[in-house]
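With one protein chain withheld, the remaining protein chains of the complex are depicted in position.
Lettered A, B, C, D and E in written order, each chain numbered from 1.
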Amino acid sequence: MRGLLVGRMQPFHRGHLQVIKSILEEVDELIICIGSAQLSHSIRDPFTAGERVMMLTKALSENGIPASRYYIIPVQDIECNALWVGHIKMLTPPFDRVYSGNPLVQRLFSEDGYEVTAPPLFYRDRYSGTEVRRRMLDDGDWRSLLPESVVEVIDEINGVERIKHLAKKEVSELGGIS
Amino acid sequence: MRGLLVGRMQPFHRGHLQVIKSILEEVDELIICIGSAQLSHSIRDPFTAGERVMMLTKALSENGIPASRYYIIPVQDIECNALWVGHIKMLTPPFDRVYSGNPLVQRLFSEDGYEVTAPPLFYRDRYSGTEVRRRMLDDGDWRSLLPESVVEVIDEINGVERIKHLAKKEVSELGGIS
Amino acid sequence: MRGLLVGRMQPFHRGHLQVIKSILEEVDELIICIGSAQLSHSIRDPFTAGERVMMLTKALSENGIPASRYYIIPVQDIECNALWVGHIKMLTPPFDRVYSGNPLVQRLFSEDGYEVTAPPLFYRDRYSGTEVRRRMLDDGDWRSLLPESVVEVIDEINGVERIKHLAKKEVSELGGIS
Amino acid sequence: MRGLLVGRMQPFHRGHLQVIKSILEEVDELIICIGSAQLSHSIRDPFTAGERVMMLTKALSENGIPASRYYIIPVQDIECNALWVGHIKMLTPPFDRVYSGNPLVQRLFSEDGYEVTAPPLFYRDRYSGTEVRRRMLDDGDWRSLLPESVVEVIDEINGVERIKHLAKKEVSELGGIS
Amino acid sequence: MRGLLVGRMQPFHRGHLQVIKSILEEVDELIICIGSAQLSHSIRDPFTAGERVMMLTKALSENGIPASRYYIIPVQDIECNALWVGHIKMLTPPFDRVYSGNPLVQRLFSEDGYEVTAPPLFYRDRYSGTEVRRRMLDDGDWRSLLPESVVEVIDEINGVERIKHLAKKEVSELGGIS
Partner (left out) sequence: MRGLLVGRMQPFHRGHLQVIKSILEEVDELIICIGSAQLSHSIRDPFTAGERVMMLTKALSENGIPASRYYIIPVQDIECNALWVGHIKMLTPPFDRVYSGNPLVQRLFSEDGYEVTAPPLFYRDRYSGTEVRRRMLDDGDWRSLLPESVVEVIDEINGVERIKHLAKKEVSELGGIS
């Protein structure tokens, strides 16, 4: 039995870790898709797909989860919802069950004949990407929300400095990307 | 004289039908472009282009409009407004007059030398895609706003179930597309 | 029972017409996808999707085939073969059987669970797009290979002049698209 | 020493002109990238890249700035922030210093090892694209905010008529692009 | 020290395995990018990225290579060679050395300041994707060229049946993708 889970992981936190651990009690292997792989360097999506691959790999390894039990695959968003399931199937090994708490993902996979289950929840208000990024910007305690190895990765890439810089007010209309 | 009309038709309702009937009194043939053909499975754009092609074809046939008098062509959005008219011209037979109540479409076609006319309005507040979708979500009377054949198509593809599912609250940050 | 057929129709000739007539003896409705809708103005693909939509519509109408029995839908190529079936399904009403003599199309649809049948052949050597275009370039008798209405369309859009111009030798390295 | 500056220039106004003049006191040559080159015909981005190239070229020439001291290069937006610097480098001659008041642009270039400086400000509240477009819509005095040659270009392309037309209320759901 | 290697792996064979083993003697971790992740279902590129991810994962696991020592990341081709290195860097953890025998890849990474080394060769004439696919089409002994687990994957997905079907002669011009 192979499961599939999709998340932006911006960044990978303890809530994600608990969900993965609990799913791995039900399946032999879990495909973890890192969503919006094309996005980075924004307050909502500060980290590149490569940086998030590293966070996941180190956190799962640090927590003794054998790498043979999971695949980590970055997946870029595509414009056509109707093609999204095919896009995922193209980039991943075959899978049997989809874990998602998102209505759109649930709908797309169920219309394609897949079994879809909502993943278990772990203190959703405390452990969320939004909460982690908020604490980073406000010099709050973001570190306690993340596995240690992920904290190291974020320190290594100056992650907090990056998100604070992005949050600065635009000084001049000139020099903007759009 | 061949006319052109663009609409998302999410879904095709009685207002659309009346407008098409009245335009067909002025032109020999009408090209009906189904806009945003790449969008589906969202509360604003729940139905695929293929499903909307079927709604239109059955509704016009049911209302005795000879298929020889119209073309139904799905058209995907493109990013460059400056190329949109060329994009439409590439996918359609040549046409003489454009029917549009949308300022942007009016401007783009008129800058390309086309004659542009606002289509006649039929109880715009009652017959609108927004109103149909609102009634679907609130278990209101959406059926009376649509041609019968369109109701059949929506029932066949579980259209209301789809839009209600999409409107559910996201349970967990995990499993989201982005 | 609804069938699906994909062809570039560059241009629509008598062979295509015979195939469609014979398929319509087996199905209630036929979805005719005009492939490579994004291509035009090359010797292999001289006509735009819109021009080909017009050729098909007029030829089928001229041959007494009721428009209620078919859909004509332009479909652009996409890079990922693995997403092509989903791309077709997004743009078309649901269908039951696929008619294709192309190994790749056969494979993609059969891997997606569809019934696939090779379309009947009609003097394939005589009636082929390649043969029609060859005769156009060599001032041969291309007209006899096409339904009359298609000849009219091609004359209307100066189709032969276009393909001959495209076949001219490049005079200077400057002024080329790439 | 070659500098780089990116701006949407919707339209090119006296503030832009002052900034460019002051930067040219610090560098030998300045690469001026016209951002969002794919956008036009919207209230926020009314003018095409080509129209903006003409505004810049005429304004700089009118102000005696020798064309040998600058490059004007239209650059389309791309989805991946992580590739944006590479995208700019592909389309421009090599450069040494980046002038930007935008946090995202500053961050992307500094993470790629470039020296980044905020451009000098000139009455940012008075001279801004937003203010020019607002005055155009309200029949205010937009002309005084722009170099004369830019006023001529906007008159030549009926720029004010275009932005006013785009600002009209949508009459009917039909005929919209999306 | 983290290395990077890119290959289409169509399919993953014993030569690939040997190269990876020898590189892992020089680096702590190896990022294995599966190139042309968007291609599948052609004679040159028969398998999807997901199928190739599975081949690699099972073969490396079967050969006792701890999964903590490598990352497997599918990467789609992009049109701009000048952006390709940035595209790779976006999807992968940071890396120090690139292993490539391809002149273009060598050039792009060296122009971006990376150390580039040609990977060791293992009977390149015998172990090559081209040779494996040729034997599959000719009912030759393709199995001996692949790790056992990869043979299992190919049998599971009817890989040989797929490539033989794709190699059949096109029966009719109709039903082709382009």
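Quick note on the criterion: a contact is a pair of C-beta atoms (placed from the backbone, for glycine too) under 8 Å apart; a residue touches a chain by one contact, two chains touch by 3 or more.
Every value quoted in this text rests on a predicted model; they were computed, and no experiment measured them.
K.L.:
What are the shown chains that the left-out chain touches?
P.N.:
B, C, D, E
K.L.:
Identify the residue among D:A49, D:L104 or D:L145 that touches the chain left out of the display.
P.N.:
D:A49
K.L.:
Using the touch definition up top, pick the residue from B:I65, B:A82, B:A118 or B:L137 that touches the left-out chain.
P.N.:
Considering all chains, including the one not shown, the answer is B:A82.
K.L.:
List the residues of chain D that touch the chain left out of this view.
P.N.:
On the side of chain D, residues 37-38, 40, 48-51, 53-54, 57, 61, 66-68, 71-74, 76, 89-94, 157 touch the unshown chain.
K.L.:
Need a quick check: the contact residues on chain E for the chain that isn't drawn.
P.N.:
Contacting residues on chain E, toward the hidden partner: 5-8, 15-16, 19, 35-36, 39, 77, 79-82, 84, 98-108, 111, 118-119, 121, 124, 128-129.
K.L.:
So which bits of chain C touch the chain we can't see?
P.N.:
Its contact residues with the unshown chain are 38-42, 48, 162, 165-178.
In the analysis below, only the chains that are shown with their structure count from here on.
K.L.:
Could you tell me which chains are in contact with chain A and with chain D alike?
P.N.:
Where chain A and chain D share a partner, that partner set is B, E.
K.L.:
Taking the mean of the CA coordinates per chain, how far is chain A from chain B in Å?
P.N.:
Distance between chain centres: 36 Å.
K.L.:
Cα centroid separation between chain A and chain C, in whole Å?
P.N.:
Once rounded, the distance between the two centres reads 44 Å.
K.L.:
Could you list which residues of chain D touch at least two other chains?
P.N.:
Within chain D, residues 39, 80, 82 contact more than one other chain.
K.L.:
If I apply the definition of touch given earlier, which pairs of chains qualify?
P.N.:
According to the stated criterion, the contacting chain pairs are A-B, A-C, A-D, A-E, B-C, B-D, C-E, D-E.
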